[in-house]
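A single protein chain has been removed from this complex, and every other one stays in its place.
Labels A, B and C are assigned to the chains in the order they are written; within every chain, residues are numbered from 1.
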Amino acid sequence: MNFASDNTAGIAPEILQALVAGNDGFAMGYGNDDMTRAVERRIGEIFERDAAVFLVPTGTAANALALAHISPPWGAVFAHAEAHILTDECGAPEFFGGGLKLVGMPGLGCKVTPGTLADTVSQYEGHAPHQVVPAVFSFAQASEAGTIYRPDEIAALAAIAHAHGMKVHMDGARFANALVRMNASPAEITWKSGVDVLSFGATKGGAMAAEAVVFFDPATAANMAERRKRAGHLLSKHRFLALQFQAFLANDCWIRLARHANAMADRLAAGLTAAGRPPAWPVEANLVFVVLPKAVEARLKAAGARYYVRRSESLPARLQPDQCLIRLVASFATREDEIDRFVTLAAKA
Amino acid sequence: MNFASDNTAGIAPEILQALVAGNDGFAMGYGNDDMTRAVERRIGEIFERDAAVFLVPTGTAANALALAHISPPWGAVFAHAEAHILTDECGAPEFFGGGLKLVGMPGLGCKVTPGTLADTVSQYEGHAPHQVVPAVFSFAQASEAGTIYRPDEIAALAAIAHAHGMKVHMDGARFANALVRMNASPAEITWKSGVDVLSFGATKGGAMAAEAVVFFDPATAANMAERRKRAGHLLSKHRFLALQFQAFLANDCWIRLARHANAMADRLAAGLTAAGRPPAWPVEANLVFVVLPKAVEARLKAAGARYYVRRSESLPARLQPDQCLIRLVASFATREDEIDRFVTLAAKA
Amino acid sequence: MNFASDNTAGIAPEILQALVAGNDGFAMGYGNDDMTRAVERRIGEIFERDAAVFLVPTGTAANALALAHISPPWGAVFAHAEAHILTDECGAPEFFGGGLKLVGMPGLGCKVTPGTLADTVSQYEGHAPHQVVPAVFSFAQASEAGTIYRPDEIAALAAIAHAHGMKVHMDGARFANALVRMNASPAEITWKSGVDVLSFGATKGGAMAAEAVVFFDPATAANMAERRKRAGHLLSKHRFLALQFQAFLANDCWIRLARHANAMADRLAAGLTAAGRPPAWPVEANLVFVVLPKAVEARLKAAGARYYVRRSESLPARLQPDQCLIRLVASFATREDEIDRFVTLAAKA
Partner (left out) sequence: MNFASDNTAGIAPEILQALVAGNDGFAMGYGNDDMTRAVERRIGEIFERDAAVFLVPTGTAANALALAHISPPWGAVFAHAEAHILTDECGAPEFFGGGLKLVGMPGLGCKVTPGTLADTVSQYEGHAPHQVVPAVFSFAQASEAGTIYRPDEIAALAAIAHAHGMKVHMDGARFANALVRMNASPAEITWKSGVDVLSFGATKGGAMAAEAVVFFDPATAANMAERRKRAGHLLSKHRFLALQFQAFLANDCWIRLARHANAMADRLAAGLTAAGRPPAWPVEANLVFVVLPKAVEARLKAAGARYYVRRSESLPARLQPDQCLIRLVASFATREDEIDRFVTLAAKA
């Protein structure tokens, strides 16, 4: 019953096998190899666009490098107050961005609405040069709450951002989980809806440590190679990053893995609902948040279940003193029997 | 005939097997797993000391994080002018270190002498607060030229550094190659000789992407966890970093791999010497530098040999216009037949 | 009727005269002069303590240098959401501090309560190394709303900060205005109440461009000289900074100037109250905030009055659509007749 995170799982078998198969022989370092070129092309195909692609080992690196590249040091990056970049990266965007400022915004289920974005950005205008300058709107797809943004929602937010001269960044650590929930293409939920730069995650989806920063307008990626290098994120044996991505993207592997994770989250949500413990907000990716009596939570913990208790201002109602909010994450490795056991333990008497 | 770098090789079989074997089941992320604890202990044992250990995926990250942690932003880091940190990391130490200053020093075979260090440091004293402050002496073991520092040489340099209130950092990207050349222990060529912080490399030695920053005085590592995290260098599926190091260090694997690489370099040096092309300086690790007529170099290139032509101010004599300096690197994967073929091609008519 | 800011006034006559009188002859640059030594001693006397003092030309420099010196790059600096350091310094603390994070807190009249501080800090604990680390509590005295913190309030806030291992910074751009309102000494409202570092302002009080960073524990100021220098804030003709401060502090000049400014603010508040326009919160320094019908505001503007319209979340009640909040600042140069004219214009029909 390990629902702590999708990164507690190991490497998906298809990807591990690719590492083994690609290990023979020599390959030039630092991405100067055929495998890397092939993966860059493949990502371009998936997004139906000639994009600039940079592979890195972590999601924090992908986000922070991306944001630093599209915001000046005096820029403001607007995101949900509970976004990973604000709460879980120990200031990486500020460090990479030379002291840029992250501005948190409220929103139910960790989603920002166009109205909130417009209102917040307006407070950062008209007071130059004393205030930082609106530079980026960043949002997570799926969000930290496991909710997702539909293409029309993205387009509305991006239109506001662009109208203010800002760029749009999507934190796609769980991009596949969001994608497979929608009847839309990778292109449609990114650049066709106004996304300028994507952190395209593979790690949570089943890779070992592989993320891609994707600039949909390659011109905006000038000197990103230097930025990545001086951050220590250019791997010398780069082929192993490329191999992970190749296997992840081959034969719809990433789609299948994400569908499994989401299906497990759905099963969890359905089971909990039937057990009288409905999720705190709609389950749209591979995350389930549920409010539980603390006594029930203690019982689950005692039974060996692993998950995180979370604070959140994004709940529709305040927690009672005897309640807590827990986050359950499913991955490609989650099994039905673990879910069923968890649900049984969580059920109302 | 790929002698371009020790990072053009793949993963050593022992290490790849460990990744496969360790993939089953769940493990808490971000280093909160048993495997990571075990590797930290193991590194402590190897160095005969309770050290603070931080695993990261690249050597540039290890160096830059280490230097930033022991130098203030107004610090000067003294190193050989051709050190990797000065010439090949695109300013990573300056970036991580908030704008610290690297001061290059001359020295034959990429080695700094105590006299040069003392003289250079003295030029950074007595002019406060207009000048940066001496903070760190950093040197590579083995050096970028493949030469090594013996314990008494290290001790002499470290004594100067410490007398000026500086810390000593060793860039050990090729630590094992240097170690196996000497009749000395890991402890003797590091903290027992005055080294405060070590970048302990495994990647060039046969891992996929794994380096360790080792603080011999754990007290100096306070908040290094935050520094690593905000640099994006804390891997979520951290167990795979630990697994690499565990296999690397198990059963003297790292020693055997380094001995092989060095033996191949020795064979190359011996062959070239016999062929009338003696190395530019002593071959003490797995690197061979040789001055060649440009016509010979062209012949080698045409035959498919891979290596880098290098500039160096560390040569005992200036190159003639028709000469060039090439760098040949052996690794755990280098084979005798490739060496012999190369030597034949390089031989004097 | 210029109430735009206390920095729209010129130089107080006593201070200008000191610049003229001190201009003769040569003086060693960069603070290596007798005048600078004398001022440092004088500031120590005023605070009844041997303090480390660093003169700089702007308040933003004083704040940002101070915060960067007492917070690591991964530190969180907690302050009121409308504090100058968050809203008016274009990210200077983040820039100087290597990407530190400012955390805004709510509070009526721009004052933070102990409960809010304790609750906010608690949200930054227990999640290392993914979150930034509580490092500093910073507050403005007088606050941006012109309210002040009494010694017992400071002590309560400082106790919380210190209990969490944090330092306490006071932004004293209007320190004198706060001081003269209380029956307390400079020492009592700073270090005796728990303040570790003070930005001691003279510019708004009547100087041309002079602020002092005061470390009450000199040991914490190590290498602050280098930090100031590399920020470009060490003036070469430093004696003119010292001369400003000397004149400011001589013969209670600063106290008299602040008393005048506060008296003018009081007159404004009393007049507005009598005119049916009471201030939005208590007037405790030299700032008056008042909610006006937009029509009245337009009339004032048309009559040539200068002031700023402000947004604030610190009001006890929300503004009506036809209302606005304006800020009126009095200085040593404000005259009674201007105030009386303004009050007449603002009065209810």
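Everything below uses one rule, namely that a residue touches a chain if its C-beta (ideal position, glycine included) is under 8 Å from a C-beta of that chain, and two chains touch if they have at least 3 such contacts.
Nothing here was measured: the structure is a model prediction, and the numbers come from that model.
**Q** For the chain that's not shown, point to the residue among A:74, A:240, A:254 or A:332 touching it.
**A** With A:74, A:240, A:254 or A:332 as choices, the missing chain is touched by A:74.
**Q** Given the contact definition stated above, which residue among C:42, C:127 or C:229 touches the chain not shown here?
**A** C:229
**Q** Which of C:58, C:185 or C:220 touches the chain that is not shown?
**A** Touching the chain that is not displayed is residue C:58.
**Q** In the complete assembly, which of B:6, B:40 or B:89 touches the absent chain?
**A** Checking each option in B:6, B:40 or B:89, the one touching the absent chain turns out to be B:89.
**Q** Among C:19, C:159 or C:184, exactly one should touch the missing chain; which is it?
**A** Of these options, the touching residue for the absent chain is C:19.
**Q** Residue by residue, what part of chain C touches the chain that was omitted?
**A** Per the touch rule, chain C residues meeting the hidden chain are 2, 4-5, 7-11, 16, 19-20, 22-29, 56-62, 64-65, 89-92, 94-96, 203-204, 208-209, 226, 229-237, 239-240, 306, 333.
**Q** Give me the chain A residues in contact with the hidden chain, please.
**A** For chain A, the residues touching the absent chain are 30, 72-74, 98-99, 128-130, 132-133, 223, 225-230, 234.
**Q** For chain B, which residues reach the chain that was dropped from this view?
**A** Within chain B, the residues that touch the unshown chain are 73-74, 87-91, 94-102, 123, 127, 129-132, 311.
FYI, only the chains that are shown with their structure count from here on.
**Q** Angle of the rotation mapping chain A onto its copy chain C, from a C-alpha fit, rounded to a multiple of 5 degrees, please.
**A** 180
**Q** For the homomeric pair chain B and chain C, should the interface be classed as same or different, according to whether the shared residue numbers exceed half of all numbers used?
**A** Same, since most residue numbers here occur in both copies.
**Q** Quick check for you: compute each chain's CA centroid and the global CA centroid, then name the chain with the smallest gap between them.
**A** A
**Q** Determine the centre-to-centre distance between chain A and chain B, using the mean Cα coordinates as centres, and give it in whole Å.
**A** Inter-chain centre distance comes to 34 Å.
**Q** Roughly how far is chain A from chain C, going centre to centre by Cα mean, in whole Å?
**A** For chain A versus chain C, the centre distance works out to 41 Å.
**Q** Centroid from C-alpha atoms only, then distance chain B to chain C, rounded to Å. What do you get?
**A** Here the centre of chain C sits 50 Å away from the centre of chain B.
**Q** At least two partner chains per residue is the criterion; list those residues in chain C.
**A** 73-74, 98-99, 129-130, 132 - these are the residues of chain C that touch more than one other chain.
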